[in-house]
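This is the structure I want to talk about, given as structure tokens.
Now for subunit A:
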Amino acid sequence: MKWKASEMTPDVKWKDITPGCNIFEGGTSCTVETGDWRTMKPVLDADKCRQCLLCAPVCPDMSIPVKNGKRGDFNYFFCKGCGICANACPFGAITMVKDEK
Partner candidate 1 sequence: MGIRERLSGNEAVALAMKQINPDVMGAFPITPSTEIPQYFSAYVDNGQVDTEFIPVESEHSAMSTCIGAEAAGCRAISATSSCGLCYMTEMLYVAASDRLPITLAVSCRALSGPININNDHSDAMGVRDAGWLMLFAETNQEAYDNYLQAMRIGEAVGLPIMVCQDGFITSHAIENIELVEDEKVKAFVGEYKPQHYLLNKDEPMAVGAYATPVYYMEAKRQQAQAMMDAKDVIKKVGAEFGQMTGRTYGMIEKYEMDDAEEAIVIIGSSAGTAKEAVNELRAQGKKVGLVKVRAFRPFPAEEICEALKNVKSFAVMDKDDSFNGHCGPMYAEVTASLYAAGVSAPRGISYIYGLGGRDVRVESIQRVFGELGEIAKTGVTGETYRYLDVRE
Partner candidate 2 sequence: MKDIVEIRWHGRGGQGAKTASLLLADAAFNTGKYVQGFPEYGPERMGAPITAYNRISSERSTVHSNIYFPDYVVVVDETLIASVDVTAGLKEQGAIVINSNKTPAELRAKLKGYKGKVCTIDAGKISEEELGKNFPNTPMLAAIVKISGVVEEKEFIKDMEASFKHKFASKPQVIEGNMRALKRSMEEVQVG
């Protein structure tokens, strides 16, 4: 029986899948790299940023880390490049650019 999200791989057999596809650990979305869904990526201009923090709450994922009342640079592991933060920024501090991988 596979109990962890990381063990639920496409080759799991029916006898090994958990009853009801239940997963026996918490916070499993931390392991899912949604960043590779991205075609455009936000870039922060630290000089223009006034730390108003209007961007952080509108992020649909967890790509704008906030620590001690200040936002840091983007966490590109999760950022899907939706651009909502760039739209929310009143100071033009976030620019969407083509993501070159």
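In this text, contacts are C-beta pairs under 8 Å (C-beta built on N, C-alpha and C of every residue); 3 or more make two chains touch, one makes a residue touch a chain; residues count from 1.
For anyone wondering why these and not others, all candidates are chains of the complex that A comes from, given by their letters.
The structure presented is a predicted model; accordingly, all values stated were derived computationally and were not measured.
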Among 1 or 2, touch partner of subunit A in the complex: 1
Touching residues (chain side subunit A, partner candidate 1) in the complex: 8, 10, 12-15, 17, 19-28
